[in-house]
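Some chains have been omitted; the remaining ones sit where they do in the full complex.
Chain naming follows the written order as A and B, and within any one chain the residues start at number 1.
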Amino acid sequence: MPAPKSALHADSLVSELSQRFEKVRRQTEVLVEPLTAEDCQLQSMPDASPAKWHLAHLTWFFETFVLERFEPKFEPFNASFRVLYNSYYNGVGDKYPRPQRGLISRPSLQEIMAYRAQVNDRIQNLLTTGKTRQDNHHELAQLITLGLHHEQQHQELLLTDIKHAFSFNPERPAYAKRWPLAGIHQQPVLWHRHAGGLVSHGFDAAQDGAFSFDNEAPRHPVYIAPFELASRLVTNGEMMAFIADQGYQRPELWLSMGWDWVQTAVTHHTDQGSLPLYWQGDARDYRNFTLQGLVDVDSNTPVCHLSYFEADAFARWAGARLPTEFEWELAARTLPVPRLPANFADNAAFHPLPQQDPGHGVPAQMLGDAWEWTQSNYNPYPGYKPWPGPVGEYNGKFMCNQFVLRGGSCATPQSHIRTSYRNFFPPDAQWQFSGLRLARDV
Amino acid sequence: MPAPKSALHADSLVSELSQRFEKVRRQTEVLVEPLTAEDCQLQSMPDASPAKWHLAHLTWFFETFVLERFEPKFEPFNASFRVLYNSYYNGVGDKYPRPQRGLISRPSLQEIMAYRAQVNDRIQNLLTTGKTRQDNHHELAQLITLGLHHEQQHQELLLTDIKHAFSFNPERPAYAKRWPLAGIHQQPVLWHRHAGGLVSHGFDAAQDGAFSFDNEAPRHPVYIAPFELASRLVTNGEMMAFIADQGYQRPELWLSMGWDWVQTAVTHHTDQGSLPLYWQGDARDYRNFTLQGLVDVDSNTPVCHLSYFEADAFARWAGARLPTEFEWELAARTLPVPRLPANFADNAAFHPLPQQDPGHGVPAQMLGDAWEWTQSNYNPYPGYKPWPGPVGEYNGKFMCNQFVLRGGSCATPQSHIRTSYRNFFPPDAQWQFSGLRLARDV
């Protein structure tokens, strides 16, 4: 992985990393404050994990990849955690079965918090004293930095997982406070034209900052045909028009695999026909479950929790298509700075928000609000090499049957996202804050 | 259902029922004392329920079948509980899906305890004041009595369910303290002969007490051929001999359906081949998970957690067979009084114990220790009628593809069992304390 701009020699860099460590780790704990120990135990499907597991696994990451390697006289906090909180790193050894994470009531939430506190102290100690088993301070800084980005990824998953779990509770508990939407009006869709051509694509340290995952590199030439991109995300109101036009009942709008999915997916059906995940009711009164509780579906708010299949069918219905990740990134790189404020997890709305001003020629919501499905498969860039060592299992081994999403969401920490960032999920995944922006050929 | 011997007119009977109510309800709470709120959240399979759900459902039973009917100006504690804690009573209305009971983190354990306390007070109030919506005090007493037997049934399930859930924790948490087994020696199997003949079978108030479930009646004539019954339960040591003799590998010992099961049941296989549920290790060192934690398999202890298939195969291997429930009950009725002390939940061992004295001509362990699989299907007795009203869904609708077990176990409250008591489970169920006693033709 790319190093932070320099290594640890300079006290200021140590201090910066130490502060960042403190801040990011603390933020995870802030996110679980609205949750009880019982809430933190919930696992509603194999793809989701209990909040307690996230808290522990994130700590396991630092313990296993940093302390075990760098700490002199390393002793594990609890030897059994090595298996229990390993997610999928075959290089580390055995893993506790993923679908059973919700069955671990002990250690308690309290013990996991003690685990976090101890590992935090030991990491800070490593940073402060500089006394490490190996004298590779550069790599130490790299791994801590990676761990913090890893932590931020799981902060988003923690939110989407608890939302999924809470949706099974007939009382539909609210995780966060209601966000006021009064006085926001619909913005029309404008089309921004891009000339394309042979462009450089992928992580660019000059523009994207000090860190990237291995899957964003290497930067490489790509030829892109001219295209147009919509000025904002597709809204709930537009999705309601799709539903009203029998979009869920017309096979010609769907991929073959999507059509099979739409007829069998359990979470997709309601007594009123197929609806997006977390929606209920009918055309006279759609409501959707959010982290703010059960609310009326707002027409101007970006639609989210769409599967790739739904996003693709919507785009076809709208006479458009999904953008490629190359188009998306090219468009994002041409946005004037500053692109913010955007609706990230820092906002604590935890739901997409409507476009609030006309945009003045700049696409809105490119970052934040909802991840944008692209039609690009999650493939290695030419010349891609996974990181060496166990952390190399981070990205490359998942490059199959997944589609790339871009731009971050209302559940993404703002400091985690960048233009070259590639998120990826299988086409039937719905529980992320996944929406879409339309594109079309010129 | 049979009434308690009299109704509520006499103060002494009211007082007796009130005290029994207090005692039985309290006992459920005693059983969850070793558990945390997180433990009480666990559901490890659709057949098992979280301890918190048991606590709530038992209270729902009194609220729905007693308070709602008898309390003047009845108001529910929480209207949503009517669905959330309905187990399977279609007559009451909708039910929250059983496999998702573990996804209800809210209400919290604390709120459920408050629910219990309030309903307890209201039931006691009904009993004390005698002010009821209907003047049918006889039925009120009946329903409270039924509710208490229902509560005791779930006390056993609460224990077997938490054992199942804890077994997924690699740390194998102990629920109870270790029970000392030193100085106990093996007792030989003796065979007790019974002449059979045309006998009366089923609940007999004179012998079995004031209460029975509807499925134990009516008492009716049954013809039984002469048979012999073993003097004790089959032990772990005998099961080890079966394993060593390749019992799990020989199709001729198994029912066809059992042979399919033994080759596919996930919980049944270990790296060392098929073993009884909760066993691990190999012939040099078998260990089994108990509510006392992970312990060495003790040779003299009755084997338990057998499926019907395993019990049946063991019996065939031993050149014997399982008894019918008619044989078992006939034998149990001929035991000299007192038959106790026996190893019930009251003992707090929560695991079967070895036979400790020679028996002196009386079969040991007929009551307590482990439920005994019989070869009898769970069928209605001739002339069987389910109770009227919603509580009629209690037993009759489950009379299909289940086998009868007799005698109670180490997890059964002593005051809950009687000679005519019929427990029932499908032939592949293993998570109850189910063992066997051999029978043979004369």
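In the analysis below, a residue touches a chain if its C-beta (ideal position, glycine included) is under 8 Å from a C-beta of that chain, and two chains touch if they have at least 3 such contacts.
A quick note: this is a predicted structure, and the numbers were derived from the prediction, not measured.
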Per this structure file, total copies of the shared sequence (2 shown): 4
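We take it that only the chains that are shown with their structure count from here on.
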Degree value of the rotation bringing subunit A onto subunit B, based on Cα positions, nearest 5: 180
Computed distance of Cα centres, subunit B from subunit A, in Å: 47
In the complex with subunit A, residue positions of subunit B that touch it: 36-42, 44, 80, 83-84, 96, 100, 102-106, 108-109, 165, 168-171, 173
